[in-house]
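Every protein chain of the complex appears in place save one, which is left out.
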Amino acid sequence: MEFEESGIGEECGVFGCVAAGEWPTQLEVAQVLTLGLVALQHRGQESAGIVTSDGASTPTYTSHKGMGLVSSAFPPEALLKLRYGNLGICHTRYSTTGFSELQNCQPFVVDTLHGKIAVAHNGELVNSRALRKKVMRHGVGLSTGSDSELITQLLALTPPMEELDTPDWVARIKNLMTETPTSYSLLVMFKDVIYAVRDPYGNRPLSIGRVVPISKLHKEDTEGWVVSSESCSFQSIGAKYYREVLPGEIVQISKHGVQSLSVVPRPEGDLPAFCIFEYVYFARPDSIFEGQMVYTVRQRCGRQLAIEAPTDVDVVSTVPESATPAALGYAQQSGLPYMEVLCKNRYVGRTFIQPNTRLRQLGVAKKFGVLTDNFAGKRVVLIDDSIVRGNTISPIIKLLREAGATEVHIRVASPPIKFPCYMGINIPTKEELIANKPQFKDIAGYIGADSVKYLTVEGLVSAVQEGIASVQEKEDNMSSNKVGHCTACLTGKYPVELECRWMVIIGALF
Amino acid sequence: MEFEESGIGEECGVFGCVAAGEWPTQLEVAQVLTLGLVALQHRGQESAGIVTSDGASTPTYTSHKGMGLVSSAFPPEALLKLRYGNLGICHTRYSTTGFSELQNCQPFVVDTLHGKIAVAHNGELVNSRALRKKVMRHGVGLSTGSDSELITQLLALTPPMEELDTPDWVARIKNLMTETPTSYSLLVMFKDVIYAVRDPYGNRPLSIGRVVPISKLHKEDTEGWVVSSESCSFQSIGAKYYREVLPGEIVQISKHGVQSLSVVPRPEGDLPAFCIFEYVYFARPDSIFEGQMVYTVRQRCGRQLAIEAPTDVDVVSTVPESATPAALGYAQQSGLPYMEVLCKNRYVGRTFIQPNTRLRQLGVAKKFGVLTDNFAGKRVVLIDDSIVRGNTISPIIKLLREAGATEVHIRVASPPIKFPCYMGINIPTKEELIANKPQFKDIAGYIGADSVKYLTVEGLVSAVQEGIASVQEKEDNMSSNKVGHCTACLTGKYPVELECRWMVIIGALF
Amino acid sequence: MEFEESGIGEECGVFGCVAAGEWPTQLEVAQVLTLGLVALQHRGQESAGIVTSDGASTPTYTSHKGMGLVSSAFPPEALLKLRYGNLGICHTRYSTTGFSELQNCQPFVVDTLHGKIAVAHNGELVNSRALRKKVMRHGVGLSTGSDSELITQLLALTPPMEELDTPDWVARIKNLMTETPTSYSLLVMFKDVIYAVRDPYGNRPLSIGRVVPISKLHKEDTEGWVVSSESCSFQSIGAKYYREVLPGEIVQISKHGVQSLSVVPRPEGDLPAFCIFEYVYFARPDSIFEGQMVYTVRQRCGRQLAIEAPTDVDVVSTVPESATPAALGYAQQSGLPYMEVLCKNRYVGRTFIQPNTRLRQLGVAKKFGVLTDNFAGKRVVLIDDSIVRGNTISPIIKLLREAGATEVHIRVASPPIKFPCYMGINIPTKEELIANKPQFKDIAGYIGADSVKYLTVEGLVSAVQEGIASVQEKEDNMSSNKVGHCTACLTGKYPVELECRWMVIIGALF
Partner (left out) sequence: MEFEESGIGEECGVFGCVAAGEWPTQLEVAQVLTLGLVALQHRGQESAGIVTSDGASTPTYTSHKGMGLVSSAFPPEALLKLRYGNLGICHTRYSTTGFSELQNCQPFVVDTLHGKIAVAHNGELVNSRALRKKVMRHGVGLSTGSDSELITQLLALTPPMEELDTPDWVARIKNLMTETPTSYSLLVMFKDVIYAVRDPYGNRPLSIGRVVPISKLHKEDTEGWVVSSESCSFQSIGAKYYREVLPGEIVQISKHGVQSLSVVPRPEGDLPAFCIFEYVYFARPDSIFEGQMVYTVRQRCGRQLAIEAPTDVDVVSTVPESATPAALGYAQQSGLPYMEVLCKNRYVGRTFIQPNTRLRQLGVAKKFGVLTDNFAGKRVVLIDDSIVRGNTISPIIKLLREAGATEVHIRVASPPIKFPCYMGINIPTKEELIANKPQFKDIAGYIGADSVKYLTVEGLVSAVQEGIASVQEKEDNMSSNKVGHCTACLTGKYPVELECRWMVIIGALF
């Protein structure tokens, strides 16, 4: 809901599960997948799909896809249909293209010479245009505009298929990774195996969890393995965080366990480029990336913001709910009292109010209630996590003033967004971004605040990386991995040259 | 959602609107009603209904009812159908009886000798069985089991109808009020007038708001009047809080304004009995009752709890979201740091997980994420607003311990619930209430906490009434009204004798 | 579908079933009711409802109502819910008022001092306005505009209710029958009994059937009793035609069998007035009224038409499907060959073609295919059962001419409809009826036919009554019943004075 107004949104979440040990086991894979999707629902509310496999040597794949939230896309019949799966992958989706049809839902399943493969994808290929042309020149018709279908056909296409007993999907995945540098976190299911893949830049997240028994007796056993865009999905299905898939890594997950097969390197000198906005905005606060909890990073951003941009006010507050950790951090650092000034009506959202009416002018008022007694006659600093277009914060400020706030200052726990993302995030066009408008010079005046200040890029990066440093000292297995984040939407510095550079490389291959 | 598990829920919300001045006006009454319902959605999610009138001397009534949330019950066609209304009333419902059918949706509309009346009702008649028998003995067949139909037929029935030009509905309403003491907040629409009625004990809330123009120029004008179970619904439609309907009062709302017609008195010596759980649990925190904001009362309950039941811990936290004001109050009073330890997945709720599965045992885990870093290795006191059955708090404690909390203490910002409510609140049977179980003696052991303490009844009452006292000193118009609250579910002291006493009285009338 | 265009339609069908012998029996009453409704679907496609009773001394009633065809209104869950019924009544409805809401669906159930009664009604009370006023003056609010609710409240209202052990519903039904002469076929269910009632004029049909075992061994046993608007519904549930309910008769149907309780007489000199259009148009051809099969009557009408209005043509044909028996009768009488010239696309009907388009002008063409080879170069006489507005037959004639018919003559197997019906049939207003338009003088020219002739009223009446005469000679139990039919829509002679006469009578009672 709030994404709708801010105009910035994650595109997708992926999730997979394999029951460990001899099949069939007690683990209800289809239900684990469904709960996994629910826990990733904040990454996409438009449609959802599940594909399960019974894992037999000639496997039966079962799939169900539906529009809308998981709860409506997966009625009981759907779960019944999927119940014989011993492993499966799933996907929740938010379309950037506005082309919202069931046909575009993932996972994408195709039949190949060696049998069916299923693919779920989070991200956006930076050179998809060139790749589409490549497969079409090969004579393949593409039935959708989705990168997921493109990836699937690329996996099937090269090298030429031979009628082998054991097709080398890993080689095909590696081949794919040489053709497109970023951005993707992929799950590829074939028969009884899920390959979990992260692009060499690690732009999108992907974590592995271990399903532990509910009963206390056997806590050390493993009932299955899950792999997910975010680790916040582990707890709800009784899994423990195990580790992240590394940038460029191909991990094989089967009933026998988790095995790292390969790590495809980046070009010499390139750093990883994990999306910094996963920390700032998209991820659920209880997810863990690079060894640190998202909530803690946000709190650190708030502290950093208090250092960089202090205010002389009576009350620190939040735009609920996503900015709350930053607001608490700001309050802790500044020593100012934290108070709630807004209360959210969680039922608002989809009422069918006609456009052009008096009531539309009330805008955000129908979404927030004002807790007058907490701030009337006081000076307030309101912490927000980001300002995209400025059309949400402005009416909130007006609400607070009308209810008696004597001053309203805005502090934003991230730098201004100035550039589009081509790697899986839906951001408004450059023209729509408030930071690119002439009014941005007097942003306080424009949105009606007494003052507006943003966190600096350096401040954000240090708040994010400070925690990784301290983690790395503790954990061996990550120390070899250099630290780096994609800040393209803030700085315009994209981790790879877009389309053109790779087109040259690919063009050379044909 | 959270109500489902706690097993305690409000039954209904009512809302009405009249456009002021000459009709038709610019005010989109049907849309105001819809937004009003959305803002009262927390009081009932089962079904909703709207009835509008064009207010003509031979009025046209238009109605629409639907199952589920307002957003699904009122598709655009429904709003289109209702658009010629100049006034209207509406209702959102949660059924206690489990008999959930469209036919039982309110408002209830019937044709009488003088034309149609529409009735919306929040509450539960304590003597409904006797009243049903009365109207049926008169030869009236009742098509539903709802109090709303019963009230409507009672209004039509006595005194005998005569073919008058101006039927005396106010006399009929007064007559009804002498036959049933509580509990009801009623809206009765006839032609161009809404009568807003609160029972003599004021058990259910009812507030009036003034719709002000959006444009700043004419802020002093009145575009219309609204009446609502809770004032939290005013802001979202651009209305300002005007005043409460008093216990026993009949207020007439028309295009000409608001007029108090009568106040039906309580029996000598009886105090008002406004439901104290509206403060504790049901109402939205930004609503105003008896001159004070609900959020502030809850915060005061938290402060009082800190005085009555201090703890020696490192962190104060909340079971989000309803207990947050009390938790902040507790933290402020005790001087302990406030931290978030749980994060809620707002998409959880209606996934179709089969019973008897491993995943059901995980219970509340799928609803809450744990913010480990904020409490691992620390002693936590968790503030909850109430414990009804104990089946929600228990798994939360387990979650926190597993994630590293060294101690988990529970403090409840209200006294134990021990008795059923017969006045409009859905409470589990006496046997289901944790406070009536043998295990309650060792409640801490039962739910797995290090200690559990409740607010005292005296503490709660003083936290609630303290604010009213200070308000009354300021406001004249309420000073004449004595202060009193219904604490029946906590103490077993019901404001009136149930069914029997009034049956005698009614029996005498026939 | 065809009704939509002709603008003439039956309003309702009623059906009831009681399992015979000790309960519970093997008879699936809910499923019998559903199939009964399906077999009466041609009498109403707008909504359907079923109410069952377990027949206990404190009975449990279960009901389900839904919009649309029986198949969509009764999903499997609905049947499951109803499955404990040992008896039940049901109703299928087509609304004349355009006010189509679930709330108006029958059967209507109300709770009275003696328990619940359920009422299903086919017909239209000629004095409903006066009766509504009567019950409202008594202080009863009416929640719908339906005669069914009115009837139910009238049954409850007078004489005044007393708390008796055995309420005298039969006396109340008789009382109702003295207050309203026609038109109604009623089913009233109370606890373990269904009262089947036909108005004194017998305007609407009502037949009783005996459910026989499927197995051949026990064919003589009785598994239950059914009562239905039309006997065509008996075969599909394995029942045999037993007898009609007589005009004015109250029949009690229980697990013990069928018992005639009373016959309320007509005013001296009045003949029965069974709707003659049930024979001509509404009823299914395999239904039996007054001892004769509807198909046979229609065939006789065709024969009579051939005598009254012969033609010199090459081919006799039909507008499928309802006019086929008449067409075959015409062919037999005239000795001319019968051929099909039109074939119907049964899937046409509800496609959403925008108004004002070229395709709408094609009109009926999308509904009928032309069997060119059967009539190209030939002279055709087309038999239709009635012409209401003339807008269906006209494009058919055009189709036939374009496909090569050299002459197209129209013969109508009923007289012109000139007057509205106030007794349960939906007929267009007087102005819309083709027979009342100036163009009717040259009807052939108007619709583009070479000639048009209608059956005479005398011809129709004799074709209908001829069969009854021959039946009566055979059957004793009907001989005492005089023969008479309502031809009001053809002649303007209504069987009773409308509204006014009865208002006087009723007025006198109060």
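Here the chain labels run A, B and C in written order, and each chain numbers its own residues starting at 1.
As a convention for this text, a contact is a pair of C-beta atoms (placed from the backbone, for glycine too) under 8 Å apart; a residue touches a chain by one contact, two chains touch by 3 or more.
In this text, all values refer to a predicted model and were calculated from it rather than measured experimentally.
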Quiz item: So which of the visible chains would the left-out chain be touching?
Solution: A, C
Practice problem: Please pick, from A:157, A:397, A:449 or A:490, the residue that touches the omitted chain in the full complex. | Solution: A:157
Self-check item: From C:128, C:175, C:222 or C:372, residue that would touch the chain that is not displayed
Solution: C:372
Quiz item: In the full complex, which of C:56, C:171, C:214 or C:469 touches the chain missing from this view?
Solution: C:214
Self-check item: Interface residues of chain C (partner: the chain not displayed)
Solution: 26-28, 31-32, 34-35, 38-39, 41-42, 45, 69-71, 74-76, 79, 214, 232, 235-238, 284-286, 293, 295-296, 324-325, 328, 338-340, 343, 345-354, 357-359, 361-362, 365-367, 369-374, 399
Quiz item: On chain A, what residues meet the omitted chain?
Solution: 102-103, 108-113, 117, 132-133, 136-143, 145, 149, 152-153, 155-158, 160-161, 163
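Note that only the chains that are shown with their structure count from here on.
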Exercise. Taking the mean of all protein CA atoms as the centre, name the chain whose own CA mean is closest to it.
Key: B
Exercise. Would you kindly say which chain has the C-alpha centre located farthest from the C-alpha centre of chain C?
Key: A
Exercise. Between chain A and chain C, tell me the centre distance in angstrom, where each centre is the average of that chain's C-alpha atoms.
Key: 62
Practice problem: Could you grab the centroid distance between chain B and chain C? Build each centroid from C-alpha atoms only and quote it in angstrom. | Solution: 49
Quiz prompt | Residues of chain B touching at least two other chains | solution = none
